[in-house]
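Worksheet: the structure to be examined is printed underneath.
The complex appears here minus one protein chain, its other protein chains still in place.
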């Protein structure tokens, strides 16, 4: 199996789906000739032409609204929002329109579309190119929210998202694009939406996380293993609707939970996960449910030092695991 | 003290603040001659004129964006969004702009503005006039989110919000507007933002809630009291930033927690509250943390029966209290 | 009125749809007053504009993306009195939404009528997206989207107009300008210019037409249809109209409209105007009108009876159609 970066895996997923199904098309700002500001769509314009790789005006609500319209008659739009920070102007179209179309029409119309957006900090993007906005999409039934942690999952999940009959918000960690590599099959495959994945087996505590933080948590778990602490790592992959079964099963086994995300702690999706555990696995818990997230400041300030203060890193993860194991 | 409805209390707060401070002005759709679709601004146009009570175009982002601009130089805009369902087009201006203006300018600029919006179900408003959208605003530092449960609090909190130097999102339950009455002083007073309030003392379990649900929970608690269960009711009043101290103190006393909101359970702010408790008061808990919210369907369908199935009522609250007490 | 007059059958259909709409609307307000309909929103006054527009399209081939006031348009596009009464009742059988939406959210996929939300301005981008899909598939379908002049203030309108113009898509933007967004008069919502004038910002034709004159609307939309279908790009049409009743059954319009203004508009009621003209021109006899009116009464009565004898939704139904069947991809 060839080794691909996240970015390559994501590009391949789009390329293969476009080749497979003429209804699939891509739209967004700079996705055409330039191939996207992160080059996720590089080469697609040249291969599929201006009707299937559409450079749009700077109008995020428009991008999603147009994608919705096209999806109603069976097209499969893959919309790119240039940064997850800029998905907010489109949130009305996503939450009020795409997510509710099936329900409000009693199953008559539906929106099989994907909205892709790079999220996350660590590339000196400052307050408006570093945000984790996934939480805003995890409270609206009808919507899928997916975040891959490695190239294999990225490709398989994106293909599944494109084939899904409901709207999927697909966040990609921008710092993972080139830094994370992995083996990816050349044959067609999908990774099912709605299924979390245990990325590491362990007995002493469960870490629940997603996205790039999975890779960092794996490193931290390896470090901690040397101190004799055995950590299980659950990669959510789909954040909404949550794979409760997988989460609860792991928690019931270990009795201790640490939820990690790069998003700020307060109001991040760690809250919902903790609540589910505190309600449905309470009797199995041997310790408080801990959360590690960014401090309560409005996104990630630009200066390197600020960025370091804010973004949870391997050392902080290892310490949190260690402290919880000791409880 | 005169008895006022919620609506009257809210109107009085605006009226008195406009009289007190020439920087206060009101803007929104139909707030002028008509006095708002719920009549919250009734009479203000006639009293303060077209410059201070501004009927705007249907442009929610515009309403908030203009309010932000005016607030930068010390005006105190009170913007009305006609329904909380329609706040979504304005969310970029609220989260990315208003909430971060102070932080991003290192304290140089700030946005002392209020955005009022009626929320909640029970008036046959269907999917788009029934939503509880408060959760979307409870994960962005820099923002205040306030929801009153009675006329006294409503007036005092709204006055405090108008005087606050940071942006406040102020949700008003539309079914409470005329159904909830209470004594309201004629002298000027404020209710501090950021402080929860224990609306009923009790020993067996703590109910944490806000808005109209406080009133219903009080009724349910009275019913349950006859069965010998003593319920403490914490009215959050400010949902963000949360008054952790008040919540934790009550939980540490009773050892059992039920969180109630009309918003859907999954992804509602109950998750964050449960997570805080599971992390910071774990050793005091005698039972799982329970949440009572709406089922995971996209908002509240129109038909009466659907509305009944969805919205938590006094009976369901009483049952949840009863079950938890028995645990 | 016009020199080129449509065939008799078309004229009678026009009358029928307008009168049917009015009869249903009258019934809805009655039900509202009786506490049997929670929410009523009216097309009264807009009937000529809506029927003129709808009948210019190819039914079952072109697409409709209406707004909440477009009941008459949807009737002319094939929906029935029964559909409307089931909708206002919120019955599970309601073809628009299965009782999930308030009245005014019309939808029937088999008639190419697309479901809308209550959010003003949100639907126009969907029309543009449909047109993009048809362009990509090489189909010459035309998509018409209806909206009030108030909706043009939303950012989404601008983004829809811009996108359609850039790609020269087959979209008819059909604005029903009744001079008010609930209580807010046009000069406070769209300024001193007309809606049609705004088309210039997109290099798009913008045409103003008397929305009380059904034949003028029919001609204008027919010409626009031919032009956009042939690849001439999107077109904005502004039909000047008036809402004869309050915004909805929750509104008191006496607070913001002088009764003389409303009376004057009633005197120009588009339905009376059209039927008077038909008779003046001997294109419809009293007997023909009576036959149609009687049929309408019968249809509305039957529809009411049917809709109001349907069962309530079960709790099970609440959970249907949140996700696609099977749920996972």
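Which chain is which? They are A, B and C, in the order written, and residues in each are numbered from 1.
The rule we apply is simple: contacts are C-beta pairs under 8 Å (C-beta built on N, C-alpha and C of every residue); 3 or more make two chains touch, one makes a residue touch a chain.
Quantities reported herein were computed from a predicted structural model and do not represent experimental measurements.
The hidden chain, counted over the whole complex, makes contact with A, B, C. Considering the full assembly, A:57 is the residue among A:2, A:57, A:74 or A:185 that touches the omitted chain.
The residue touching the chain not shown here, chosen from A:25, A:48 or A:86, is A:86.
Mapped onto chain A, the footprint of the missing chain covers residues 29-30, 32-35, 37, 55-59, 61-62, 85-86, 88-89, 124-129, 295-298, 301-306, 309-310.
Contact between chain B and the unshown chain involves residues 25, 51-52, 56-57, 59, 61-62, 64-75, 77, 89, 92-93, 96-97, 100-110, 141-142, 160-161, 163-166, 190, 192-195.
Counting over the whole complex, chain C has residues 153-159, 162, 165-166, 187-193, 197-198, 200-203 touching the chain that is not drawn.
In the analysis below, only the chains that are shown with their structure count from here on.
Taking each chain's centre as the mean of its CA atoms, C is the chain most distant from chain A. Computed centre separation for the pair chain B/chain C is 36 angstrom, with centres defined by C-alpha atoms. Averaged C-alpha coordinates give centres for chain A and chain C that are 40 Å from one another.
Multi-chain contact residues of chain A (touching two or more other chains) are listed as 61, 89, 92, 96, 100, 103-104, 141-142. Each of the following residues of chain C touches two or more other chains: 97, 99-101, 105, 117, 119, 155-156, 322.
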